[in-house]
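Just dropping this structure here.
What you see is the complex with one protein chain gone and the rest in place.
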Amino acid sequence: MPKIPGLVKGLGVTFKTMLKPAVTVQYPYEKEEPAPRARGVIALKEDNCTVCMLCARSCPDWCIYIEGHKEKAPPRRPGGKPRTVSALDRFDIDYSLCMYCGICVEVCPFEALFWSPEYEYSEPRLADLLHDKERLGEWMETVPDFEPYEAGSTAKVLKVPR
Amino acid sequence: MTAIVLSYWQQTGIKVGLTLLLIPVGALILGWTFLLKMMSHMQSRLGPMDAGPHGVLQLVADGVKFIQKEDIFPDRADRRVFALAPFVILMSTFLLYLVVPVGPDLVAEDFSTGIFFALAVSSLSVIGILMAGWASANKYSLMGGVRAAGQLIAYELPLVLAVVGVVIQAQSLNLSDIVRAQANGEIFGISFLGNPFVITQIVGFLVFLAAVQAELTQTPFDMPVAESEIVGGYQVEYTGFRFLAFFMGEFGTAFAFAGIAATLFLGGWAVPGVDPDSNVMNVLGPIALFVKVMFVSFLIFWFRFTYPRFREDQLQKFAWTILIPISLVNILVTMVLKVAF
Partner (left out) sequence: MTAITDRQKLAYANAQAADGRVNVEIETDEGMTLNMGPQHPATHGTLRIVAKLDGEQVISCEPIMGYMHRGYEKLVEVRTYPQINTLVNRIDWLGSFANEVPFILASEKLMDIEAPPRAQWIRTVLFEMSRLANVSLFLGDMALQLGALTPAFFAFRDREHVLNQIEAATGGRFHPNFDRIGGLKDDLPKGWIADTKKAMQKMRTFCDEIEDLIMGNEIFEARCRGVGVIPGEIAQLYGMTGSNLRASGVDWDLRRDQPVGLAWNEVDWKVWTHPDGDSFARYWVRLQETREATKIIDQLLDGLPAGPVMAKVPRIIKVPAGEAWVSTENPLGEMGYYVVSKGDLGPFRVKIRSASFNNIHIVPWVMRGVYVPDVITILASLYFILGDIDR
């Protein structure tokens, strides 16, 4: 069987590709679904935050700004001492600095930060990329549930607090 | 129906006007079909879809964009030569369009040496490229221009030699006569298809296609504009409407050469089964020629988007040691067979 010269085979490849449908996804008319674990935006569950500042300290870019104050809460049992609890005043993430590494989400001991695959939040003004507490709380609705793991895994599936 | 008699200047005005209009139209059609859509689908993507349905107006938008740009001259460039170079190329394109017959009565100038004139005039573009390369005062342009000079002059020869076989068979240099010879001829007694020279001159057709690819500086012969090495070669300092002139020159010349290839080898405006001298061919002819032009352009651009490019010494070797001997042998065989039969 004589060898087909490579030049002709190459023409065949491009011709066949021309006849197959294109793979382009015409954004913004059609959109692809990102994976559930995709690191799109960080959501904050404000009730869980105890202002421990671990996330702000561990951010490589120092893009999390936290301010809080201590308040007196009623004692747990009647006749006890009043407790001090921390209250969150300000929790801003500057997405113009954030490098989407996820150290803050991982390091939080109280499950207050979650990843969401939302990515369409570009702004015409740079200052609008600073998401404050309320906006970060709104992202909680887009956080997907944690997926089950592959066979052979011993990790437990955590729950997202809603 | 009485014939309308126009004065010489009115006739010339209409011919020049229509031809000048045909250059951008031809460039647009080729550009959209092959550069924007065929190339995209060969690369598994869609190409422009926004400007007009399926991006048909994209090139128009590009044209408007180019025209409204600032006319920049590099500081050390030779201004007059730099300014004229793209229009020298456009001028040779325009002269090419004049001789291609589109119907039995539709040809701008029916020279008795039509194909000779076409080939002579197409080599004028070398001057334009050299002017652009030298006057840009840029080492990349210089290299591109020098490469182009060598390549284009080397590939003139296979271009001409491939046509000689056709001329021997048709026994005329006039393009309309060549079309009629193909329409009225017969292959071993079968006459309904005519005698398109692509069957007997298949070698000449392939050599002509390769030489056209080189004359248009398309990959695999696009060393003068090797985009990944000398970043645009002789075109690198051009922007705005002068770059548009280069672009239209390139695609307009592709359209014209495809027209010449269709006329020489595929039967031109003749349609098998229809009498070539009837009046209906004045309407059917352009359509038939257009279809054949699109087919030849498809071949040219298919090669362009598939192959990597040659180095110049390999390019020259290909022309001088492969294409020219093959076309010379082709002429010899054609001569012998023409006399024998």
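A and B label the chains in the order they appear, each numbered from 1.
In the analysis below, a contact is a pair of C-beta atoms (placed from the backbone, for glycine too) under 8 Å apart; a residue touches a chain by one contact, two chains touch by 3 or more.
Since the structure is predicted, the reported quantities are computational estimates derived from the model, not experimental observations.
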{"item": "Residue of A:84, A:122 or A:154 in touch with the missing chain, whole complex considered", "value": "A:154"}
{"item": "Per the touch definition above, residue among B:143, B:271 or B:331 touching the missing chain", "value": "B:143"}
{"item": "Absent-chain contact - pick from B:86, B:128, B:145 or B:220", "value": "B:220"}
{"item": "Residues belonging to chain A that touch the chain removed from view", "value": "5-7, 9-10, 12-14, 17, 23, 34-39, 58, 60, 99-103, 106-107, 115, 147-155"}
{"item": "Missing-partner contacts on chain B, residue numbers", "value": "39, 42-45, 75-76, 139-140, 143, 219-220, 222-223, 226-231, 305-314"}
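The rule is short, and it goes like this: only the chains that are shown with their structure count from here on.
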{"item": "For the chain A and chain B complex, residues of the former touching the latter", "value": "7, 10-11, 13-15, 17-18, 20, 22-24, 26"}
{"item": "Residues of chain B touching chain A in the complex", "value": "38, 40-46, 49, 302-303, 305-307"}
